[in-house]
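A single protein chain has been omitted from the complex, and every remaining protein chain is retained in its original position.
Let's turn to chain A:
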Amino acid sequence: MKVFSSTCTFDYSWDEVSTANWRKYCPWNDKATHVVGVDTISRTVDPKTGILRTERLITCDQSVPQWVLSLFGGSATSHVYEISYVDPMAKKVTMCSSNLTWSNVLNVRETVVYQPSSVLSAATEFSQEAKITALCGGWQKIKNKVEEASVERFRENAKRGREGFETVLEMSRRVFGEQRALENQRLQA
């Protein structure tokens, strides 16, 4: 197993980040064009804790080399299962995802947490940890290679993910601002 982890700070309040997070893969994010579908499967609020629990299916069209496709006999479409928890009192979002496609070959488990920054006001800390395990039988050496290549890919995607989310945050702030102005106008009219 290999572990990839990273942290960063977004210059937006936790309320803004946790709201925009639901739109992370919207058309504003030009860095996530491989995500072709985001579907909510279930959504409930725990009556005791007020924690919002959401299950989603994320569908991606990966740029996978043709030989990989013919080897595994699959298609370029892959699915990810994501379960998330929002604790509005503690101001904490936790998202856990795992791959549904090729899960017999490679197991990727990612946990992402968004929390208010402990040092900056109106900023949000993002932390990400992925555990990658190659499951294919055979030599340890090959498994290591597969895991290393996957971690490298994860690192590149994480960078793109951050950049894309920054755009979504900026657009969300603008649209929410415009929406609020419109509603104020309507109230005054």
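Please note the rule applied: contacts are C-beta pairs under 8 Å (C-beta built on N, C-alpha and C of every residue); 3 or more make two chains touch, one makes a residue touch a chain; residues count from 1.
One rule holds in what follows: contacts and distances are computed from a predicted model.
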For the chain that's not shown, choose its UniProt protein name out of "8596_t:CDS:1", "Protein stunted isoform X1", "Mitochondrial distribution and morphology protein 35" or "CCAAT-binding factor domain-containing protein".
-> "Mitochondrial distribution and morphology protein 35"
Contact with the hidden chain (one of A:Val3, A:Ala90 or A:Cys136) | A:Ala90
Contact with the hidden chain, among A:Cys8, A:Leu57 or A:Ala123, goes to A:Leu57
What chain A residues would touch the chain not displayed?
-> 15, 18-19, 22-23, 25-27, 33, 35-41, 43, 45-47, 49-53, 55, 57, 59, 79, 81, 83, 85-90, 92, 94, 96, 98, 100-101, 103, 175-176, 178-179
